[in-house]
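The block that comes next holds subunit A.
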Amino acid sequence: MIPLSWYLILSAVLFSLGVFGFLLKRNIITIFMSIELMLNAVNLSFVAFANYWNSNPGKLPSGAAIVPLSGHVFVFFVMVVAAAEAAVGLAIIISVFRTRETLNVDQVNLLKL
Partner candidate 1 sequence: MNSSILTIVTFLPAVGALVLMLMPRNDRALRWGALITSLLTFAFSLHIVRFFDYSQHGFQPQFDINVPWIGQTIHYHLGVDGISMWLVLLTTLLVPLSVLVSWKSIHDRVKEFFVLLLLLEMAMIGVFLSLDMFLFYVFWEATLIPMALLIGMYGHERRIYAAVKFFLYTMVASVFMLAAIIWLYVHTPGPQHSFEFEAFRALIATNGAISPMALQWLFLGFFIAFAVKVPLFPLHTWLPDAHVEAPTAGSVLLAGVLLKMGTYGLLRFNVGMFPAQSATNAVWINTLAVIGIIYGALVALVQPNLKKLIAYSSVSHLGFVVLGIFTFTQAGTDGAVYQMLNHGISTGALFMLAGMIYERKHTYDFKEYGGLATPMPVYATFFLLAVLSSVGLPLLNGFVGEFLVLSGTFQSTASHAMLFSILGTSGVIWGACYLLWMYQKVFYGQIHHAENRTLGDIDRRERISLVPLVALALIMGVASPYWMKSIDPAVGGTVPKAAAQQKACPDQCTNAVVVPAREIISAAAPGGK
Partner candidate 2 sequence: MNQNLNLWVIPLLPLIGAAINGLFGRRFKNAVVSTVALLFTAASFTWALRAVWMAWPGSGIPLPYIEDHGAWIWTSGFSAHFGFYLDQLSMIMVLVVTGVGFLIHIYSVGYMAHEGGYYRFFAYLNLFMFFMLTLVLANNYLLMFVGWEGVGLASYLLIGFYFLKDSAANAGKKAFIVNRIGDFGFLIGMFLIIKQFGTLNYDSVFGQIANGHYTPEIGWGVFTITGLCLLFGATGKSAQVPLYVWLPDAMEGPTPVSALIHAATMVTAGVYMLARSHSIFNLAPNALIVVAVIGCVTAIFAATMGLAQTDIKRVLAYSTVSQLGYMVLACGVAAYAAGIFHLMTHAFFKALLFLGAGSVIHAIGGEQDMRRMGGLRKKIPVTFWVMTIATFAIAGFPPLAGFFSKDEILGATFTSPHGGHLLWAVGLFTAGLTSFYMFRLWFMTFFGEYKPDADLGDAHLAQPAHAAAHAASHADNHGHDDHSHGHGGVHESPWVMLLPLVILAVQSFTGGWVGIPKFMGGHNQISAFLSPVLESPGNVGAERLAAGENGTLPAKEEEHAREEWVLAATSVVAASLGLFFAWLLYYKKRDLPDRITVKMHGIYAMVLHKYYVDEGYGAIFVKPLLALSTVVFWRGVDQGIIDGLVNGAGSTSKGIGNELRRMQSGNIRSYAAWVAVGGAAVIAFMIWLGVSK
């Protein structure tokens, strides 16, 4: 029996590390990876909660049963979206690199104030 909170805390830690990554990394690609890390953390939460609802079945006020698997489905969609984002995001990064010849976010600051 692993307490659910372990998973959740792991998820929270990963999420926070993702945020740290965004805040501290200079390379745009790494920053993007940090975002992926955050999404993964979220996925972990989903799966953990799905597991929780699976082991603690309940009913919604509408009378329908809680469907724990919708957490998994959510994770599935998150992955799809992450994939799509990755495609677009990397394309954008390439586009930035073409105009700025750098991947350092600290130098991508034409627009400000």
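How were these candidates chosen? In short, all candidates are chains of the complex that A comes from, given by their letters.
Operating definition for what follows: contacts are C-beta pairs under 8 Å (C-beta built on N, C-alpha and C of every residue); 3 or more make two chains touch, one makes a residue touch a chain; residues count from 1.
This structure is a prediction, so every number in the text was calculated from the model and none was measured.
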Practice problem: Tell me which of 1 or 2 touches subunit A in this complex. | Solution: 2
Quiz item: Within the complex, which stretch of subunit A touches candidate 2?
Solution: 19, 22-24, 31, 105-106, 108-113
